[in-house]
Every structure is written in structure tokens, then in C-alpha cells.
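The structure's right below; bear with me while I get my questions together.
Only one protein chain is missing from this complex, and each of the others stays in its spot.
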Amino acid sequence: MKEFEMQESGQDRKLRAKVGVYICECGPNIAGKVDLDRIITDISELDDYQDVELVVKKYGFLCSAPGKEYLEEEINSNGFTHLVIGACSPRDHDSTFMGVCKKTDLNPYLYRIINIREHCSWVIDDKEKATVKAESYIRGGIARVLRQSELFEKPLDINPDVLIIGGGVAGMEAALSLSSDDRRVFLVEKTDRLGGVSIDLSGILPGQGEVIGKKIESVLGNGNIRVFLNTRVENVIGFLGNFEIELLSEENTEITEIMSGAIVVAAGGTLFDPRESDRYSYSGSDEVYTSLSIEKMFAGDDGAVLRSGKQPSSVALIHCVGREEKNYCSGICCSYMMKLACFFKKQSADIQVTEFYRDICLPKKNDQERFSEAQAAGVALIRIKDISLKGTNVSFERISGDKDKQSFDMVVLAPALEPSADTEYFADLLTVPLDEFGFFQEVHKMTNPVGTATDGVFIVGAAHGPKGVSDSMQFARASAGQILTRLIPGEKLIPEVAVTEISEAYCTGCGNCLEVCVYGAIYSDDSRGISVVNEAVCRGCGNCFGSCPSGALRTKHFTNTQLYREVDEALR
Amino acid sequence: MTDAQGKGAVLPVSKDPGDAILEFLRLAVAKELADAVILPMKVPSGDSFAWILMNDVSLFEGAVPIAAAMPVQGAKALRSLTRKGPGNLTVIAVMRPCEIRAAIELEKLGQVHTDNLILATYDCPGAIPLQKYVDDPGGSEEHFSLMRRSGKPDNTAKPVCHYCENFSMFDSDLHFGYFGFSEKEVLVIPGSDKGSELLKGLDLDLAKDLSDWKKGIDSLKAEREEARKSAFEETGEQLRGFSGMQSVFASCIGCHNCQSACPICYCRLCYFDSETAQQDPDALITAAAKRGGVSLPEDRIMFHVGRMTHMSLSCVSCGQCTDACPVSIPVAGVFSYVADRTQRTFEYEAGRNDGDPLPLRQFRKSELPGIHELVKNAESEEPSHE
Amino acid sequence: MSQTGNILVIGAGIAGMKASLMLAGASSKVYLVEKLPIIGGKVIKNEESFPNLECSTCMVAPIQQDVLQNPNIETLTYSVVEKIEGSAGDFSVVIRKRARYISLTDCIGCGMCYEPCPVSLKNEWEENLIDRKAIYVPCSGSLPNVPVIDSEHCLRIGGGEDCSLCAEACAFEAINLDDSDEIIEVNVGAVILATGSATFDLSSIPDLGYGTLPGVYAPMEFERLFASNGPTLGEITLRDSEKIPESVAIIHCVGRREQKYCSAVCCMYSFKFARFLKHKIPSVRVFNIYSDICVPGKSYQSFYRSVEGADTEMLYTSSIGDVSVSESGSGLKVSYPDAAVSPQSLNVDMVILAAALVADPDVAQLAEVAGVDLDPQGFIKTVLDGSGSMETSREGVFVAGTAEGPKDIQNSVVQAESAAGQVAEIMTSQASSS
Partner (left out) sequence: MEKSSEFTPAIVGFLCNWCTYAAADLAGSSKLELPPSFTVIRVMCSSRIDHNLLLSTFFKGADGILVAGCHPGDCHYGEGNYYARRRFALLKKVMETLDMDPERLQLSWVSAAEGKRYAEVVGEFTEKIKELGPNPIKNSTRF
């Protein structure tokens, strides 16, 4: 008897192949439309492989509990080296039969499910044709499975600790959610204090100042959170579970090296500079203010007053500053502008307050109250199409098309929220792409909004997109949710098994694969002049494979040799 | 390109433009503006040239900056020197525009590092196929000298040279222009900051207006464009139907010389030589049984088509593949024709140094609307972007 | 406490599935209870989801598969939670697994049983746009792909007749017409409520003609009309199944005044509908009648700008609450006050009402069972509103997704991740303290 060399295994182990071919009748679903007995005879007599022993059988329902037991018994008693299941879609039962293999000595990657139901019996009416087709698919499965290789899970040790970049509300929230006796948190803040923008907002919402203050206290008092102030992140390498980080303190210019399993980026946002648009004639020195500076004034003892210290008798609140320039609605300005209007009214009912808005955007279920409160407080609401400022003189076009002018003592602008100046730096450092607006791009807008292309790096707060305090905290908690459920102290991570590998003999280091990899799973090994796959990060999509002219890559379980064999049989 | 000022410096010529270039290089090395140069040199037998990296000025004597033949594509020489990194030496390489363009493509592919290279081109009269040169070096030199004076390749030149439009200044650091005017001087034109620095270091004044020279180049270009059109028409005709291509490549012996000679085929080992690319013997037997017969080895045409998908976007039409073919298949004619079309599909021009990434490494979310239209509107040759 | 590792998740929509998968991944045993016979929630009703117009099935089907194949998740479809007693860390839960009459393990989803069933009914999941049998799956591509018998309308179970045609057609003996409800008791350490929301009752505004004028559609009806796996296989036709609308008006903010909040998703789905319409019917004229555009967050406005003018004409009304729809010949007339408050009207073939998201009608009962408070709008209330915490008024019980308030898919997922994180936090602290 000849020996069959496993071409794809990359090992010099030789063994004689014995392939089990089990066809599921799926009741009448397959058996009724396909002549299984003929297939069994034909395949058993297949003389393509003189050196391979084939055992071909059918069974009622392979996916049923007795079916699985039967299969397990058959694998064990026959000592199959490979297994082909002719049944339904792998989307239904691939994992079922892989599970059966796992109970035996047969490596689950030496089995193949062939879909003769959705691709044959359910869609081809003519029994003769369906039979021929099913036989062809099964032959393809046998040809392919013989070129498959054993693959093994490679569990990875992880570090459960977390680096959080940014000490604003989002960063603090994440830190508090994550820290525990078996998980340390490193909270890095570039300024000399925690709290971020929210400090300036304190005192506005009832109890909020207190809440932020308490939060800062509990962060500072938490033994499992190490706070680095006046510190920047200098360098990051690694991947989910294993990041190596260098921190640089401004004070002693010393590098601190830390390790973490995940990184939460809470780098915050900043306000659109009204000077970027000439319509607001904003200088920062007259009686035109940004909303944030008014928030600060209200938080102080004197309330919002003119530079002279006098109370304004009329105030214009202008919404949507920068909305068209940035091409997004920040989603929070309407709400806080209504709030500011009420504060002015509360400061003195004599202040004439006018809001100029384009659309009312109050996307939170309780926000609408703000609108009613402002209306009740006697705030004038003017819907406009267009607006421009000269000092505190406001020229505007009403929605009806009428043009008008009004003068005020004070004008307050609601600038859009934009990414902070550090965003690009961190994007580069963490190899996370930015979106068209300059915010960090999430790996999937809907199903994974806090995750990034670099698994293990999470984006929260205004670094992700314009959002207010409560949404920032919500996103922070979401990132904590991912980390808490994925990086469990003492447990290992099991990365994707069917990943891509690169042959050193063929790779020229041209970097095609590296450029197209969405996950940053490929890096360049300059000393060897080749590209290398980080198997802990690779998801096995094969995009790199498609980009390589040298054929230096091999996407395991979907190699060209395997696919060519399927093609050969399809065209037989 | 920084020749926007439209000015160049003038180098005096004693015998031919090559001497002026050599003198220029001597000066650059003497003034320590460059550590070494890469130039073609006649081999001792006198029937070919070799690339020599030299820092000994006395060797310059035997160098031929504007050589009649191109035995090894210059980009390959640059790759040998810089594939591991830019190195510490400043090296001036004087090469044909197609060689420099290939080097620029290879840089995008991580195979050449030009950081410390000063890439210099010259008005290229065309190249004489190596076999012809080996057979008759003397006659070839005479032909080449005439071509150099006229700027027009004659029938001894490689076929692709006849319709090469990129024979003059492209994206090099420095260009030596001499077509269309007296044999008394050579223009030296900076094409980048590196080039300008070098000229400044040599105290060369950008005094000469380039418009006359450019006019001459443009009129030569127009002629080449005409030639290109008719050559492509002819190639298109040859390739009509699958049988057309089949007969073009019918005599292919599968030696893969074209691939070895190609400067763009940068792979360490060719995919088509790999085990994966080979037909499974089991499949060959069943295919033969089904079709009545199969040719062995089976991949001759597939090899060429596959290579076109691998390198046509970076093909610089240097013609080395045709030179390398032992059975005289017009490989370069076909590749140049295909490259012209594929590069236009992605609005890409091989050899440009404008920071454009390679087409297959990027995408636009909205592009290539209905890829099938690409085929239907083949004749219009509209770029397929939205 | 031996049971601390167990978790109950109610509702198998995107939020519930996401939370279940996360916690199952952290080695918790999850009981995922869904009242419908299938999992997937509202998202799978959409062919494409805004703002990227991403194929929802492609996005959600892998998640559904993961849920069904995860050994740590016990998915209980067609089931309701009847009791949650005890306290955080040790809840005892009573689940009624309603009689499905079809074995989830034996049935392979071949569909041979539908044909013989003599009963014909409206398919509620398909917004009554198509018929179904008494034995049915809600839609093609249902997961799990196992039918259910509508016992109320089944001739045998509900009507006492001697019919067993479905069981006879089944080759797998998967149908048990004598099936009965099953009561399951489980112990869990924490509960996540992810039961979703409903759409505003459109018939409560008679002036808009919903329910009386056939050309007026609810948003979910239109979603199904557009869906390639929907009742018309994606062909947009009016209720006569023939006429293709030549003009469509989409009326914004329906129910905003009544509910006293903005649902934050209606503008976006209205623009999505405009894009769909224009895509399928290039000659169609689409009008969006609005008074405020609410497109918060990055990438929503740019979608709006890409649709505005290109796919739809934007008609501003000074009072969205005063828009009305009436019959006009074979079509519909939409009347509205314009920017100058003067009355305008418009004749169209089809009207889509952009209805608000409202609390699910079943949520009050759920709140009672779960012992949690509701907010004034009828959604499940979080105790630390605005802090991102998903904990409800009952310790150990969390909420996620639109059960907490109107929101888009992104924010539902973020809340699910937050809730899962909070549960994981409790689980680990309990595990380490015990």
C-alpha cells in the first residue's frame, strides 16, 4: 500500500489516508431528491485515489443526538484520517460536526462539510441532475479534505490591566468600572488635573459638580487605579491581551514602561473655533462668547455678565455654529442652549433672551422638557435659514424667507464639538484609522461602536464622535463591558485558528499585504526583509492573500491548493 | 518637478553628451557632493555593458553614461544596492528614464530605497536589443550615434523604443537634455530639491531657458504617439480572439526568462514556479480524460496572463522581456499594450513619484460603478471612476 | 452561591443577543428568553440600516448564528418570564416556554408542513402584508428556522377539529400536536431586560388616515415592503400589489407631540426610505415633510445631505402636528401649513408616517414581573439617569436598548455592552468574595 503524503501539512509526518464519507439523508430532504445509493456506489468505487481508502455511508439525521453519537463511534472505530460530511449548509452545522471531531482523535480541520441540500437537493428538481451534482460536490469535498491540514488552537496568556488615555469623565468612568483587586488601571492625563471639560460644566446641573468632584476623589482614592498626570503616551506596541506602553512624564522627562491588556482612548473633544467661519465675526474679546465660556461664568459667583461686569439686557443664543462647516450635528447643543436660556432668565427675568436655531435636535427622551421650560420662561425662539453677525448685531433670514436684523448686548455661540488636537497623534500611535470627520473610526458603526481595527484599543467619549457627558460615560461603560467580558484575569484568549501565514522563502517584503490588512495583523520584519503575520490578531479573511503576487501567503483552511482541488472536481 | 522655472544649466560638450555627463559626475565626486556613481561600463570583450558602482574617479574613463544597449535593467542594479535600506553613501545613478521609472515603482514595493540616491536621466534615443549589439558592436554604435543625434530610434532599436513617450525627463532628480540642438552643449535640469542642491553645490547657474529644448522634445513625442497608436492597433489585431493570444505565445518554451529580466517582477521566487501553481497530477489525468488531451506543462499562457495581472500596473515598457525571449515572442509589445490599459483604468502612471500609492493598495468607496460597464465601454477608454 | 454565574437576558434583539454573547464569552451560563418564535429583534426587519445602508441580515445573521451555536447560551424562544423573585445574586426565575408544537431538535426547517395547512391568516411579523398558515415561520431566513403553530387559529388545537395535515407532511416526526406549555425554573445572579420598543399607535391620529386610507403606511410596513426577503420580495407596490407609487410623501415627527419626546431615529429612517424609493423606482418623486431635522452625531448629517435634493424634496411645515392626509381621486392628498403658515397641499400615491418609538405595550407587565420602575414615558427607568449605568430600580436587574428609551442600533449596542459590563463586574466581585 502506498503512503499518502499530506502536501499541505508542512510536517514530514506521513500517513495512510482513510477518508470517511458520511451522507446525511436529512429525511426526504436529501434522500428524496438525490439517489444516495448510487452516490455511495460511485464514490466507493472511485479510482482517483489508489492510495486512499474510502468508507462511504449514509445516515438518517447526522445532526441529531444519535447521529452525532454514531458519527463519533464511526470515527473512532474506523480510525479515519479525514472526514467528509455530505449534508446541509456549514452555516447550520459546521460547528456541530467540528464538535463531534473534537471528541475524537480526528483534528476538526481534517473534516469538511459539503452542502448538498441548499446547493443540490433543494434547488435542483431533476433527480438525475441533482444526484450528479451532489456526487460532484462530494468528490470535491474528498479532494479538498485530503489537502487540509491539522490546525490547533493556541491559547494566549493575557494581562488583564488596562491603560486609559484621558482623565475626563469618560476616562474616569472607565477606570472606576474596570479597576478591581485583580485588574489594575493606569489612567494617563496630559494636564495637571482630572475631570476634563466637565470641570467647567460643574455647578450647572443640580448636583453635577458634586458628582464630578466625588468621581475625582474616588479615582484618586482607588488603590487599583494609578493616575499619571502631566503625562503623555509615548509609544505603544502589542495587541489585545499584551500591550507594551511607554509613558513620558513632563515633570521628570522619565519614561515609565507599563504593560496592559487593553487600551481605552478617552482623549476627548474640543470646540469648533468660530473664527474658522467669517459669518460670526468672533474675536474672543468682545461681547460674543462661546457656550463653554458662558458655562464657566454661570459656574462662577457672578453669573453671566458683560465684560464691564454689567448684566446684559438682551442675549442672543445662536445654534449650529460650525454644523455646516463640519457637516455633522453635534446633537447636544440644542439641549444645553435651552438650558443656558433658562439660566439667563433665572439670573434675571428682565433679560430678553432670543434663540436662533435651524432645527431643534433633542435626541434624548428627557430633553424635550428643556424646550418646554425655555418656552415657559419666555425665551423667544426664532427659526432661521441663515444668519450672520457683526459684533453683537445679528442679521438673519427667517424660515419664511423674511430678512431681519436685531441688536443684542451679548451673543452666545454654540460651536460644534470636534476631535481634540491629539486625535491624529493617537491614531498614528495606535494604528487606528480616523473617519472623514477626524474622529476615531469604530470597527463597526453598529455592532461594535467602541471597538477599533486594532483589537484591544477602544474609543469612548468625544474621541469617538460628538457627545455629551452622559453618552460619554455610557460609551466608557461599554468599553469596560468589552474588557471585563474578554480579558478575564487568569484565563487565556483563544485567537482565530484559520489564520494566514507567510512563507519566508517566497516573501519579498513588498508590503502589499501589510497595507491592505484592516486589522494591522501584519508587520514588516526589516532584518529579514519580509512581512510577518501576528497570528493573535489575524482574523483569516484572506485579503492579504489576494494582494500577494508571490503566493507567499497561505490562509489556512482556505489555501489555493485546497480551493484548486474543489475547482478541479467542479470542472471534471 | 521643480523645473517649473523652465531653466537649466549648461554643460560644455567635447566629444559627445556622455563626456559632458562624466565630467559633471567627476566634479560632483571631487566636491564630495556624491560618494559614488552607478554607470554602465563596456565589458572587456567589448560587446556588452555592465553596471558598475564606482567611487574611483579614474575608472570613469571607461564608463559610457549613454550606452547603446541595456543588458540589465538599471532598476535591478539599484535594487541590489539598496534593497535592505538607503545606506549611508550618496550615489548618483545615471540611467534611462524607463530604468529610473522602474526604480520608482520598486521603491513603492519596498525593493529600492532612493533616500540617498540621486536619480539622473537623459534624453534617451532608444536601446539596441542586446543580441543585435553582441552580434555587431561596431555597427550598433554607429546606428546608436545617429539615433542620439536625431532623437529618433531607427530600425535597429527595440520595438518598444519606437513608441516610448517617456524617453525624456520624467520624475528624476536630475535630467541631462541634449535632443534637438548642437552637439556643443548638454542641459542639466533639476527635477527635485536633491537635484537643485547638487547643481547649487557645483555652482551651476540655471541660466538657460528650456523652451527650445522642450519644443523639440514635444515634437518627438508627437511622432512617438502616432507610432504608439499604430503599434497598439497592430497588437490589438494580433490578440483578437483567444486564438490570437494563443498564437502570439504559441512558441513559448516556459523558460520564464521574461520574468527574470523584468525589473518589476520583484518576487524572490515566482509564484508560477511554486508548487501551489502546479496542476495537481490527479487533475491533469482527469482533465485529459475529459478533453481528450492536455498540454504539459500546462501553464504557458496562464503564466503570461497571470504575470500581466501581477505587474502590468507597474510596467514601464522597458522591453527587457522581449530581449530575454529565446524564441522571439514580442512579449513587451503585448505587456506594454495591456499595461497602458490597466494603468488607465486606475488613473495611474507607473514610474511617477507623486506619492500616489499603488492602485491595488487603496480604494475609493465610490468607484468602478458597474464593473461590467468597464468592458462594454472599452472603446471609449473613459476612466472608470465616478 | 452556586448559581451566581447564571444570567437571565430577556429579549433576543440586537441588545439582548450582544449582551448574551459577551457574558457567555466570559463563561457565564445565559438564559436568553424571547417571546417570539425567532430571534433577531427589530433590526432584521430592515433590509438595510442607516447611516451606511448596511445589509442588516449580513450584519445580524452571524450574531444570531453565534447565539444559537454558543454552548453557554440557552435560547428559549416563544417563551415569557413569569416571575423573578429573590435578590441580586440569587434570583429565582420562572419561565413559561409556550407550546411550539414543533421540536426544535427534530425539525430541520424544510417547510413541508406549511403547504397542507388549510388555515390562512395575516402574517403579523410581515406587518400583515402577506398571509401565513397556522403553522409557519415568521419570515424566510428565520432563526431558528423552525416553525410554530398558532394554537389559537389551528383547526385542531384551537378549533378542536380532527386535522393533522401538518404532522402527516412532516418526515421527521417533529410535530407534536399534543405539546403543552412548559414551566422552567432557573436561578440567576443578574437580569438584563432588553425587550425593545414599539412604534407609536398611528390610528390614534385619525387625520393621518392610517388604517383607513390604504395608501398610508407605517414605517415597519415600508421596511418589509422594501426587504428582498419580505412579502413582495423587495418590490415596492401599493396594497393592491400592482401599482408602483409614482410619488411618496414621508411625514416626520408623527407622535412626537403626543409622546413629548423626539425619537432621534425617525429623520434618519425617513431619509433612508427616500434613498430606497429612488433606488428602486428612479422616476419616483419623494417629499419629506418636516419641521425639524434631528440627525445627531457624526455621519448622520452627511447622509441627510446626500439624500436631500437628490432623492427627496424637503418640504418645511410650520406645524407638523397640523399635517393631514385625505383621499383624493385614486390617490392621497397631504395638507400642511408651510413656512408662512399658509395652507399647502400635495397629491401623492403613498404616504409613510415616520412614527415615534414608544414603550412596548408589554413592558408594564414585564416591569411588574421584574419589579422595576418605569419612567414617565413608559420606558424602563435607570436609577442613575445620565451616568451611563444601566441598573434599574431593582438591584441586580439591568436594562439595555430601546426598552430604556428610543435610540438607534449603535446606542442600543453600547447600552448592551454597558449592561453586560456591569453584570460581569458583579459576577467577578461575587466570585472573588465567595
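As written, the chain order gives the labels A, B and C, with residue 1 at the start of each chain.
One rule holds for everything that comes next: a residue touches a chain if its C-beta (ideal position, glycine included) is under 8 Å from a C-beta of that chain, and two chains touch if they have at least 3 such contacts.
The model shown is predicted, which means the values in this text are computed figures rather than measured ones.
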Partners of the unshown chain among those that are drawn: A, B, C
Per the touch definition above, residue among C:C55, C:M314 or C:V383 touching the missing chain: C:C55
Touch with the omitted chain, as defined above, among B:Q73, B:S312 or B:N353: B:S312
Where the missing chain touches chain B, by residue: 239-246, 250, 271, 277, 279, 283, 287, 290-295, 298-299, 301-302, 305-306, 308-310, 312-313, 334, 337-338, 341-342, 345-346, 359-360, 362-363, 365, 367-368, 371-372, 374-375, 378, 384
Touch residues of chain C, complete complex, unshown partner: 47, 52-59, 61-62, 109, 111, 140-141, 145, 227-229, 233-234
Chain A residues that touch the omitted chain in the full complex: 89-92, 115, 117-119, 122-126, 129-130, 132-133, 136-137, 140, 443-444, 453, 498, 516, 518, 539-543, 545-548, 551, 555, 558, 560, 563-564, 566-568, 570-571
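Definition applied: only the chains that are shown with their structure count from here on.
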Identifier of the chain whose CA centre is least distant from the whole-structure CA centre: A
Most distant chain from chain C by Cα centroid: B
Chain centre separation (chain A, chain C; CA means) in Å: 24
Centroid spacing, where centroids are CA-atom means, of chain A and chain B in whole angstrom: 44
CA centroid of chain B to CA centroid of chain C, Å: 62
Chain C residues counted as touching two or more neighbouring chains: none
Residues of chain A that touch chain C when the two form their complex: 26-29, 61, 63-65, 88, 91, 95, 173, 177, 180-182, 211, 323, 327-332, 358-369, 372, 398-401, 435-437, 439, 444-450, 465-467, 469-486, 488, 491
Residues on chain B engaged by chain A in the complex (per definition of touch): 83-85, 109-111, 266-271, 274-277, 280, 282-283, 286-287, 290, 310-311, 357-358, 360-362
List of chain A residues in touch with chain B within their complex: 7, 48-49, 143, 505-512, 515-516, 524, 526, 529, 547, 549-552, 559-561, 564-565, 568, 571-572
